[in-house]
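Below are the structure tokens for one structure; questions will follow.
As you look at this complex, bear in mind that one protein chain is not there, while each of the others sits in place.
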Amino acid sequence: MTVKIKEWPGTALSSRDIEEGRVLTVRHKLKAEYAWDAGVAIGRYLRELKNGRLVARRCGGCDRILLPPRMFCEQCFVPTDEWVYVEDTGTVNTFSICYVRWDVARLKEPLLPAVINVDGASPGMGILHLLGEVRPEDVHIGMRVRAVWKSPGEREGAITDIKYWKPVQGG
Amino acid sequence: MPERVAIVGVGHSDIRSITPGLSCKEMMYEAAARAYEDAGVNPRKDVDSFICVSEDFWEGTSIYDEYVPDQLGGALRPVHTVTGDGIHALACAAMLIRTGMARVVVVEGHSKHSDMRTPAHIHNFAYDPIYHRPLEAHPHHLAGLEMNRFLHVTGNTREQCGLVVKKNLANALLNPRAVYGARVSLEDVLGAPPAFTPLGELDIARPADGGFVMVVAGERAIAGLAGEPVWITGYGWCTDTPALDSRQWGEAAYARLAAQQAYRMAGITDPFRELDFAEVDDSFSYKELEHLEALRICRPGEAGSWLEEGVTLPSGDFPVNVSGGSLGVGHLLEATGLHRVYEVVLQLRGQAGGNQLPDVARGLAQSWRNLPTTTGCVVILERA
Partner (left out) sequence: MAKVAVVGAGMTKFVRRAQETGRELSWQAAKMALDSAGLTLKDVDAVVIGSAPDAFDGVHMKGEYLADGSGAWRKPCIRNFVGGATGVFAPIQGWYHIASGQFDTVLVVCEEKMSSCHPHPQGAFITIFDHTTERPLGPNLLWIFALEMNRYMTVHGITKEEIALVAVKNKKNALDHPCAQLGEELTVEDVLNSEVLAWPVNRLDVSPASDGAAAVVMCAEHVAKRVSDKPVWVEGVGWHLDTAYWTNRDLYYPRYVEYAARMAYEMAGIKEPRKEIHIVEPYDPFDYKELHHLEGLLLCERGGAARLTADGVTQRDGDLPVCPSGGLLGVGNPIAAAGLMKVCELFWQLRGEAGKRQVPGTPRRGLAQAWGDLMQVGTVIILGR
């Protein structure tokens, strides 16, 4: 029936149609504020970040060390069993060199988001974070990295208590 | 004949006005673990599909359906979300089973209302962005408008709405799940500060946190499960119109049409005689009366006088909201319908404790998706 249809509905506008008032718009800025309860697992994770440590949970069912920590194992569907401190070193699983902000505005310096597989957690247990103190062209998958922490006084119990991860010498 | 479908396990997290100790995921895990224990199922092995209900702006997360599988045992399984009331999802579970594709389906709904710092602003974001939202009225104003029209059209009275509050808050005192149980007099309700006249402050259900999980199974699967089945013999859902200019004010057409579908499936022609009790939406006091009439449990204009005569009291001929309803238990966002189903299930299993009604075999649960919607669901549940 696409062969039979001559006129398809839908009217395209340009930005100028709006800027010049040829079509009208209604603007609304939503005041949506939330304070999410971090809960047991992430609550402890944040407190330990403030202490300059990364903490995971071990599941006795599958013996995995889970990071970010969780009070239940999604594979075994049982409560997890114990807290385990893991290292603040790891390996780059994958990365990007990002030149734009969320609204596609250009950044002066690119950001280097990465998934970092953290030492001491089970294989493949990565977290999302940023890389730093490295030239973008030198980053590679498999690169060894170490967390660069904020000073104890600056830390507030947030994922940003780690400023970024930098290459380990000889990594 | 389509396959018969039953609820074989129910569980919930503790219902509270706030839940600072638990994340939403941890709350859901608590509800799920209890439901699976109740049903005797292992979600990693025995469940074919999972259906959740949520709305992004209640959660503060876009594409919230991302975050549901792990705490339900549904990771890497067929999981989908319905942006509706929990009874919508219950109907979807029944349909999935009746296709023959699934034998056991899990349904989940929750409220983490306390995570919202600006709930009225967020609620207002559901109003039509062009015609209605710019008026910047508190979202509950619509209930005031509707209540006024409803009382005018049906002849029910403001005082009778107050009696709904008195009844449901008193019922809630006997329900360990209820957050807002209280002994209030009609004078207390009528004397409360006006909110959106004729609606007073005590006529509005207050929010609560809590999660519900239910295990639904087809007849083929039930023999192998531990839980005592409560049969889902009818269900229906309906949306009237989002437009304020064309909706029929003063009549809950969505409830009437949803009930029509559910009654047809369950073979019910005289709901008052054929049902033993009901849990119906009372997000605002007048809604209980409006919904009872729309469900044809009583005649138009009759719901208020029923209340005065005690018909809908726990001791009456047709008990309504014995649990305390949303006014007494707390409003649970999209989990509200599942909470009502939970209360009906406990009644039919004889496990409702201090609220237990004698000799009940068939009950109805009804939900409404609150303002500004005209969407509601109905489910009929029966003892084996």
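Per-chain numbering from 1; labels A and B assigned in written order.
We take it that a contact is a pair of C-beta atoms (placed from the backbone, for glycine too) under 8 Å apart; a residue touches a chain by one contact, two chains touch by 3 or more.
On a predicted model such as this, the values are computed, not experimentally measured, just so you know.
Per the touch definition above, the residue from B:Ala33, B:Ala126 or B:Leu364 contacting the chain not shown is B:Ala126. Listed residues B:Thr83, B:Thr118, B:Thr157 or B:Ser305: the one in touch with the omitted chain is B:Thr83.
Although one chain is not drawn, the whole complex shows that of B:Thr118, B:Thr241, B:Ser305 or B:Gln356 it is B:Thr241 that touches it. Not every partner is drawn; the one left out touches subunit A at residues 1-5, 8-15, 17-18, 23, 27-28, 30, 34, 36, 38, 42, 45-46, 66-68, 70, 74, 93-104, 110-111, 113-115, 124-130, 136, 141, 158-160. Although one chain is not shown, part of subunit B still touches it, namely residues 2, 55-57, 60-63, 65-70, 74-84, 88, 91-92, 94-101, 122-123, 125-126, 128-130, 236-243, 253-254, 257-258, 261, 369, 372-373, 375.
Following the convention adopted for this analysis, only the chains that are shown with their structure count from here on.
Interface residues of subunit A, counted against subunit B in their complex, comprise 26, 28, 30-43, 70-72, 74-77.
Chain contact summary for the complex, subunit B toward subunit A: residues 19-26, 29, 33, 36, 42-44, 57, 60, 69-71, 73, 75, 112, 114-118, 121-122, 125, 129-130, 133-134.
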